[in-house]
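In this view, the complex is presented without one of its protein chains, the others remaining in place.
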C-alpha cells in the first residue's frame, strides 16, 4: 500500500530525503553469481550528479555507493542488495525560509496535504536527489541484462521547443545532452543560457531506445510492458508525458499506415520475424516483439525559478515567493541516466518474470 | 508475477477471452454497505457494446452482468465481488483461417512468442472484449467514490487528426463520441465514413477529466498518482500515449509559465488553496492537489483492416493477409467508458490507501 | 490489502459465499500447455463434498466445476484460469433465525465487528463451503507439479484424542479418513458416533506428507517455505495449530538429537545428499532440502453443535442458542483434500518462483 517499492521479480525499494543522512535502495530478486562492486556505480552516478553540465545546480555530492549486503567476494548471492549514498553538501539552512511556504510547481503543498507534516529541506522525499537510488538500481538491472546484450540509451530530441531533426548517433555519444543533432544542440544551449540569465527554466523531450530486447516480455493484461514502463517513467519527478513508438502521432495515421508489416528474415525457415516499420515501438498487445523499444518522455521545466511567484503559506496567507540560490535550468541532461535506469529495471523485472513461463 | 491484477487497497483481477464462455472480474477490497445490483452495470456496459455507433463491429452481445458474490440483500459485504459476463455471439469459425497466421498490429505473434500457444479466436485474451471486465470494475469503483462527488468524464478531442477546438460540454453530453466541438464532430464522422469505405481504420485522442478529487491522493515515490493512472491507462489495448495537464506542451513552456500560481480562496483564513492555472493536471509530485485531473490519451488506429497486409505464419512463411468480416473503424467511442473506468479504479484505490494515513 | 489472494508466481484469488450463487477461483500464473478439463476436478471435489462419510452434513451439492477462461482446446494458455462451482442446495431459510444472533466459535461476531454487515446464511464467506475453491486451485497446482513427481498426501493421525500408532499406508489408502492405523480407526469411528449421538463435535490432527520436492524451494527470509506453507494452512478455517518435522517435540530434543546428519548417496561423487533422519521436516532455514516435507495440523472441533450455548445478539442481549439441523461431527475427513490443496498451491508457487533464479 505504501508506494516506495517497484517491480515483482526484481523488487526495488528506495528510501531517503534530500537532506537526510543518506539515500538508498534495496534490490531484492537479483540472481546470484553476478559480479558487482562499488566501483560499478561511479560512472552512472556521476552522470546524474549536479554540476556536471553548464548551468546546473552547484551542489557537490561525492555520490559514492556503499554496498551493505547481498554481495560476497565480488558476486551477488541472491539475497537482497542494499546500498546507500550519503548526503554531504546539504546546506539545510538555505531552506529555512521555506519551512512554512509552498513553492509553486513543487510537491511542497501536496505532501503537506497528504501527511500533515513535511520535511521542507530541499523538497524532502520529493527531491530529484531521490533519483540517485534509481540510478543505482539501474546499474544492478543492467548487470542482470548484460548477458542478453540489452542496451538502453536516452537522447535529448527536443529542448525548450527546439527539435533535433538530424539523427547522428556518433555525435549524440559525444555531448552530455546526448542530442543527436549538432545544429539543434547549439540552439538548445543558447536557450539554456537565456533561461539561466532570466532566472527561469526550460523543459524538453527525451527519447529512450532499448535494443536487443527478447520477444515475449510483458504480461497480460495489466502488467503490459508499456504499462509497467509507463508507470516507472511517470514515477520520475518532472515527467508529465510518455508515448511509445509513433505515440500521439500514431493517432493521425490510418490503420494501414500504422500497422507494422511482419516479414521473416530472408533465408530462415523457422519463425524469426522482423518488422518493416516500428510504429509499435517494439511492443504489441503489451508484449515485446523483439524490435527496438522506443519511448518518448516529456519533461516539464524545473519549477524552481528565481522569478517572483504567487503562493500561500501553511496558514493560507497569500504571499510572493522569490527563491534564492541556484537551481538547474533544465532537468535534462541529469535526468537521462535516471530514465535509462527505470527502463533497465522494468526490463530486468520482466525478463525474470518470463523465466517462470518457458 | 502474472499480470491480471491491478491495485492495492482495491484490487481487481480480470479473466476471460474473446471467445471463451465468459469474461469477468473479482473486485477485492470494496468497503461494505454500498448498494450494488446487476442493473447498475447495464448502462455503462451498453456504452462499450459493439454496434452502438456508426461503423462499429456488428457483433451482438447482451452484456449482462451476473453478480456471483460479495453482495448481500443489495449491499456490498466487504468480501470479494465476483461478476461475469457471458460471451454469446462468438462465431469462432470466422477465425479458423487465423489459427496459424499473425495479424499485423495485433498481439497474435507476441502471445505466441511468449506462451508458445495461443487462443487465436478473436485475439483471445488480447481482445478488446476483455475491457468489459474493466468497465464493470469501474462501476464498483464509481460507487465507492460517489460520496466524495468524484466525476470522471472522457471526451474525444481529436479523431483522424481532426482536432476539437470548441469546448461545449453540453454538446459533448449529447453525442456518443462525447466530442465537445460540433463542427469538428461533423468532420470526424466524415473521416470515419471514409475509412469505413476504404476498409481502413483511424485513431484519435481522448481527454479525461476527473473532478472533485480530494487532495493528498498518490504515494511517494513509485506509486505516484500519475504513475498509477498512467499504468492503468496504458494497460488498455490500443493506447500508445498518455500525458497529464499540459503534457508534451509543458516541455515548451518556461518554468515561470508552467508553474501554477497557488492562491487561497478569498475570505478563507485556513489553508484552502486554488490554482490560477492547471498545467499540472491536478497532480504535484505525484500527489493530487485538489484541482481537476486532466489526462490525454493517444489511441492508435484499430489494427484490424480489410486491406491486404504482409505477414508471416507460425512457420515463418511470408504471406499476404486480407481480413474478412467487419471491424470497428475506430476504438473511439467504445473505449471512452473503458478509460473512465480505469481512472475510477485508480482513484478509488488511492482513496482507500489514503485512509490508512490520516 | 484485502486478503482473498494467495501466492506470487502462482496467484489464486477466491470468491463466493456459502449461500451466494457460486464460489470460484481465478488462478493466475499457470504455465501454458498443461492439459486441463472440467473432469479433472470431479474426484478431488467429491472428496470434500458433504455427505461423503458417516455423520457428515447432508447438504447435497453437485460441485461441478465450470471452466470460464484460460484453457483452449484442452490446454492451459498462460492466461488466468477462472472457474466457478454453483451453489444449489442452499436452504437459506434455515438460517433466518441466525440473522441477528452470533454462533459461538464461528466468525459471525467478528465479521459483524469488522464489516458492520454480514451475510448470515451458513456463515457467508467464512463458511467451510469456501474451501471448494481451494480444492479446485489445488487441482491446477497439482497439474503444474506433475512432471516433477510431487505427491502430497494427508493422513488422519489423531481424532478426538485417539492417536494412530501404526503406520500402514496401504490401509490409509483404503479408508476415507486416511487413517494409517486399523485399530485406531475403529476407536475414532466410535468417538464420531458418540459425539453424533450427543449432538456434539470432535477435532483431530492431520499429517501432511509432500514427496519428491526439489531442493531449493523457499525464499529468504520472510517467504520461507515453512512460513508460506504455515500461512496457507492456517488460513483454512478450523485450523489452530501447525508444526513441521518434529515440531513441538523437537523442543524437547538436544541439538545433537534434533540435527539431521547429512550423508551422501553411496557411490555418488557429486553432491547428492540424503539425511539420516528427518526432524527438520524437509526444510532447513526455510528452504527445502529434498527430503519429504512433513507437517502436522491441529483441527478444532466443529463449532456448530446441537447443545444449548450462551451467546448474544447484535444488540448485545444475552441469549441461549440451540442450533437446529445437522452438521458435520468433525472437519475430518472433508478437510483432507483442502489441506493437500494448500500444500500443492504453495509448492507450485515456489517452484515457479525458483525458476527465475537458476
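A, B and C are the chain letters, set down in written order, and residue numbers restart from 1 in every chain.
Just so we're on the same page, a residue touches a chain if its C-beta (ideal position, glycine included) is under 8 Å from a C-beta of that chain, and two chains touch if they have at least 3 such contacts.
This structure is a prediction, so every number in the text was calculated from the model and none was measured.
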Write out, one label after another, the shown chains that touch the chain missing from the document.
-> A, B, C
Taking the full complex into account, find the residue in C:40, C:66 or C:223 that is in contact with the omitted chain.
-> C:223
Chain not shown: contacting residue from A:50, A:78, A:203 or A:245 = A:78
Touching residues (missing chain, whole complex) on chain A | 1-5, 8-9, 11, 13-17, 20-24, 26, 28-29, 32-33, 66-70, 72, 75, 77-82, 84, 114-119, 124-125, 352-353
Touch residues of chain B, complete complex, unshown partner = 1, 8-9, 29, 31-32, 78-79, 220, 352-353, 355-358
It is residues of chain C that touch the chain not shown, namely 1-6, 8-9, 14, 102, 104-107, 109-111, 113-116, 123, 125-126, 130, 158, 160-161, 195, 198, 200-205, 215-224, 226-228, 230-232, 234-235, 237, 239-248, 250-264, 268-273, 276, 279-281, 283-290, 298-305, 307, 309-312, 314-318, 353-354, 356-358
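Following the convention adopted for this analysis, only the chains that are shown with their structure count from here on.
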Pairwise touch network: line, ring, star, complete, or other = complete
Rounded to the nearest Å, the gap between Cα centres of chain A and chain B is 26
Approximate Å spacing (C-alpha centroids) for the pair chain B, chain C = 39
Residue numbers in chain A touching 2 or more other chains?
-> 1, 8-9, 220, 353, 356-358
